[in-house]
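After this line comes chain A, so read on.
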Amino acid sequence: MIELKGKERIWEKYQKEIPLDRYYYARSCIRQNFWPGSETTFIKILEEELGKTILDEEHHTTCSGIAYHCDVIPQETTMTIVARQFSLMCESGYEHFVPSCITSFGIYTEILETWNEHPEVEEKIKRMLMEATGREFRKPKFLVHPSDVIYALRFDILKKAKYRLVNAKTGEPLKCVEHVGCHYAKMFPDKGVGGAEFPRVLMGMIEAWGGEVVDYPERRTCCGFGFRQYMVQANRGYSIACTKRKFDSMEPYKPDLIVTNCPGCPFFLDRWQYVIAEMEGKVYTEDGYGIPVLTYEELAGIVLGYNPWELGLQMHQVSVEPLLKKIGFEYDPLDKFKVGNQTILTLPEAPGVLKV
Partner candidate 1 sequence: MEETKKHVLIVGAGIAGLEAATHLEELGYKVSIIEKQQVTGGHVKNWFKTFPYFDASEAIINFAERSLSKFDVYNETQLTYAERNDNGFKVNTDKNKQFQADAILLTPGFKVFDAHKKEEYGYGIFQHVITNADLEKYFRNGWPERDNKNLRFGFIHCVGSRDAKSGNLYCSKVCCATAVKQAIEVRQHFPDSEVYCFYMDLRMFGKNYEEMFQAAQEKHGINFVRARLSEVNQNFDNTLLIKVEDTLTSRPMKLTLDYIVLMSGMEPAENAAQLSQIFGVPTDESGFFAPEKYLVSENNTVSEGVFVAGTATGPKTITETINDARSAALAIHHYLSHSRIPTEHGKE
Partner candidate 2 sequence: MNFDPFVLPFLIGMIYLLIILSWRYFKWLDELKVSDRAKFIRGIFSLNFFKAIRDVFAESLFHRKVFKVNFFLGLMHMSLAFFWFLLIVVGSFESKLFSKYPFNAPYDPVFFRFFEHDFQNFGAHGWFTFFMDFFLLVLLIAVGLAVFKKVHSSFFGLKKATRHRFVDRLARIFLWLIFPLRWLAESATAGIHHNGGFLTQSTGNVMASFMNLWYFEYPLWWLYSSALGAFFVILPFSRYMHIPTEIILIFLRRFGIKNDKEIKGFANFEIQSCSSCGICISTCQMADAAGMHGQQAVYYLQKLRFKRNFEDPVFNCLMCGRCNFYCPVGIDIAHLRDLNRQKMMPTLKNDHSYLDKEVVVQVENPVRVVYFAGCMSHLRPGTTNAIINIFEKAGVDYVFADKDGSVCCGRPMSILGATEEAQGMIKKNTEIITSSGAKVLVTSCPICLKMFRENYDLPMHVIHHTEFLKMLVVTKRLKLKKTTESFVYHDPCELGRGLGEYKDARELLQYMGNPDRTSFKKKRSLCCGGSLANLRIRADQRQKITADAFEKLTRRNPDYLITACPRCEQTFSTVADRTVMDVAELVEMNMID
């Protein structure tokens, strides 16, 4: 039996102040390729649905997090790059830094904490940024992740929601697996909503929008990306083994969907389902389609009734149609492979095991 009171006691400890307007948005390197609809949807929801101000900055670069976590560049370099992003933010007149990527969020958090503990490092980086670019910077007043923002605005979204995370036929809440990216709060538990052990950020959205969270044993386990584990082909067996452990653990709960807040996690949780199916013939749902994996922006978009194909859901390996059907979402299946109204994309090759 899980005592909710116990979790609430922990959550009280990890309350995070989240600004409700004027966001400086730094896009992710890889999300734009993996899930091109997600970041757009985030901006769309904030600007169009909720009337917030958000700057979609185009001059920022990578935070170099992937290189940092693959041990190929020194920390000072990463810090200087991050300092430049802050300087861009200051120049635009913003104070609330919102990086789309979880790893970036982790990097920024880590660097800000380092500077807090070691002001001499911050001074050094200021010098280096000045020498390299002639720029100056101030630290952001708030550093929040877009999932924090959506979490904070979840009830505002609910007010405009067209669909709930509820099985339209039975009226039962959907069983949702929340997977929070490792770099969100595992390094600095007090920087995440709800801490590291029982994070609240995605759970809050799911519960607000009608779903039920599944607490399965390997909830804390990494999606399997692990940077070096995937980047080096010889190590990919470890990467997928980790993912498989997660799926084996969540399978008995029969989840309807997985929600994530990290660029890599939805990718690996989605694509590895295909690879596991191809290698072992194993599919984790009874219907043979696999468990749909969504970003929180996509989930918000669905709740708000956005066109799934404009959300980019056709980019998912595991079909989302069963999920859409479950919540009674009205959509045109023929639109799936259309761009705009005209061109029909080449139909992708069907996988060997997974149903589509």
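In this text, a residue touches a chain if its C-beta (ideal position, glycine included) is under 8 Å from a C-beta of that chain, and two chains touch if they have at least 3 such contacts; residues count from 1.
How these were chosen: all candidates are chains of the complex that A comes from, given by their letters.
Only a predicted model underlies this, so the values are computations on that prediction, with no experimental measurement involved.
One candidate among 1 or 2 touches chain A in this complex; it is 1, while the rest do not. Of all the residues in chain A, the ones that touch candidate 1 in their complex are 1-3, 5-7, 9-10, 195-198, 215-220, 252-253.
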